[in-house]
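Note that one protein chain is taken out, while the other chains of the complex remain in position.
After this line comes chain A, so read on.
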Amino acid sequence: MPLSTKSSTLHLTSTSGVPAFRPFTCVINPVVLFSILDHYLRRNEGQERVIGTLLGVRSDDGTEVEIRNCFNVPHQENDSEVAVDMEHHRAMFELHQRVNPKEVIVGWYATGSQLNSYSALIQDFYSSEVAPFQAVHLTMDTDLAVKGTQTMGLQTHISAPVGVSAKSGNCMFLPVPCEVRYFDAERSGLEILATAKDSDERTASLLSDMDHLEIAIAKVQEMLERVSQYVQQVLNGKEPANNAIGRYIMDSVSVVPKVDATSFEKMFNSHLQDLLMVVYLANMTRTQLSVAERLNTLV
């Protein structure tokens, strides 16, 4: 990332491919968050923060970066210098490439929310890996020191050169907006994890399908209760009416399709019949199987 020496104002150099005025967002996969926390838990004695590499994909015009995976990189940091184990970084990257060739290095992460000069040095190193794009730097506040922030102080930055001279240590970190995005399959996994957070030993067992259905229906019931309570309060005059919410509720209720009774009966019955027939066939096959087992062992 060549530094411009023409002026001393801070701006992103145009050769990096991401002009300063186009929006640049990061999308993070929840696996990454959990990985980072796990790495932090397993750090060596005396290490205050851990760093690692972020892998992901970039959208075609370079404005959106999706962070999909990460791995830990051992590093030592003391008062005078910082050392990053580059061999390990390269080896791990190669191994990951074999499994998932689409993921490339997009940046690095560090725990702890301070950005000091070592961060700048490491940022430089990663920028050379990620060239010609900007390296994304992600921090997570694992000390839980900053109160009132969402998702444990998760922040992403890209760096910009600052200052007159071209020294690599001078750069400023500009925050970029980031969000955590989920896929459907991961949501069910995340839900199971979330039920674990309420229990004492922080464990939860997997649910069967029926249990899952029961819980979902109970939740819908609870939501309906809350909404009807709110409407009741508004009618009694205890709460100020909010037109937007009222309209939204009315729309939601009207989405329920109102089918006339006879055609609904017909649909219901045919659906039920299909289901029961398949269940009957399945049970018949099972009985056949168990009879066959007994016969086999008798022979």
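Operating definition for what follows: a contact is a pair of C-beta atoms (placed from the backbone, for glycine too) under 8 Å apart; a residue touches a chain by one contact, two chains touch by 3 or more; residues count from 1.
Simple rule for what comes next: contacts and distances are computed from a predicted model.
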(message) Please identify the absent chain by the protein name in its UniProt record; candidates are "Eukaryotic translation initiation factor 3 subunit H", "Guanine nucleotide-binding protein subunit gamma", "Hemoglobin cathodic subunit beta-like" or "Cullin family profile domain-containing protein".
(response) "Eukaryotic translation initiation factor 3 subunit H"
(request) Mind listing the chain A residues that contact the chain we can't see here? (result) 29-31, 33-35, 37-44, 68-69, 71-74, 85, 88, 91-92, 95, 98-100, 142, 144, 150-152, 179-194, 196-197, 201-210, 212-213, 215-217, 219-220, 242, 244-245, 247-248, 251-252, 254-256, 259, 261, 264, 268, 271-272, 274-276, 278-279, 282-283, 285-286, 289, 292-293, 296-297, 299
